[in-house]
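I have a structure here, written as structure tokens, and I will follow up with some questions on it.
Yeah, one chain of the complex is gone here, protein chain that is, but the others are all in their spots.
The block that comes next holds chain A.
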Amino acid sequence: MTLAATAGHLAAGPTPLAAASHGFLSPTGVEIAFVLVGLVTLGAAVVTVTTRQLVHAALWLVVALGGLAVEYLLLTAEFIAWVQVLIYVGAVVVLLLFGLMLTRAPIGRSPDADSGNRWAALTVAVAAAASLVWVVVDAFRTTWIDLDGPVAGSTAVTGASLFQNWVLPFEALSVLLLAALVGAIVLSRRAKADRATDTGRPTTPNGSDKGGVR
């Protein structure tokens, strides 16, 4: 099927529409911007999963998520972009930083940030990336997104579709958020009650030894 599509594309080439047709080696400005921001995003993501400083990982995650918000803007999904900025960069990263502080993550380089199966993980990730990139590029090499015309993801369009077609999942999602909130509170309260009953336990030699490992 891709062969037929390529043949059709080549057949349409000599026509006067050749200047208006898409070229793989003549990217548009949006594509160049997308690739540049994508390189920054991917680099920040790689630093996030490889750095040995735990707080730096959370801060590089901000760069990666912000870069993804810019990619959403380039794909004309404005509402998703601002939701991404508000929730991920604003809330999730702050939660992660709070978690790092509350678990007393070491400031500075921690030698055991990566586990021993790093090379197996790298093999799995590279193999998955290679096979998926091959499949995706082979499947979509003759497909273009038309970014001209009305914006596909403005707030009006997204709100209309969300509250016309997706009302029931939206309400179910609110129930799920409530359940998650109650669950987080219950988990925290029970742990605090347990700690109040036996306060002498962290001073045992085993506890101090386990704390010294980190």
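Criterion: a contact is a pair of C-beta atoms (placed from the backbone, for glycine too) under 8 Å apart; a residue touches a chain by one contact, two chains touch by 3 or more; residues count from 1.
Basically, contacts and distances are computed from a predicted model.
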The chain missing from this complex carries, among "Nitrous oxide reductase family maturation protein NosD", "Manganese/zinc/iron transport system permease protein", "NADH-quinone oxidoreductase subunit K" or "Amino acid ABC transporter ATP-binding protein", the UniProt name "NADH-quinone oxidoreductase subunit K"
Identify the residues of chain A touching the omitted chain, counting contacts across the whole complex. 22, 24, 27-28, 30-31, 34-35, 38, 41-42, 45-46, 48-49, 54, 57-58, 61, 64-65, 68, 71-72, 74-77, 79-80, 83-84, 87-88, 91-92, 95-96, 98-100, 102-105, 110, 112-118, 120-122, 124-126, 128-129, 132-133, 136-137, 140-141, 143-147, 149, 152-153, 157-158, 161-162, 165-166, 169, 173, 176-177, 179-181, 183-184, 187-188, 190-192, 194-195, 198, 200-202, 204-207, 210-211, 213-214
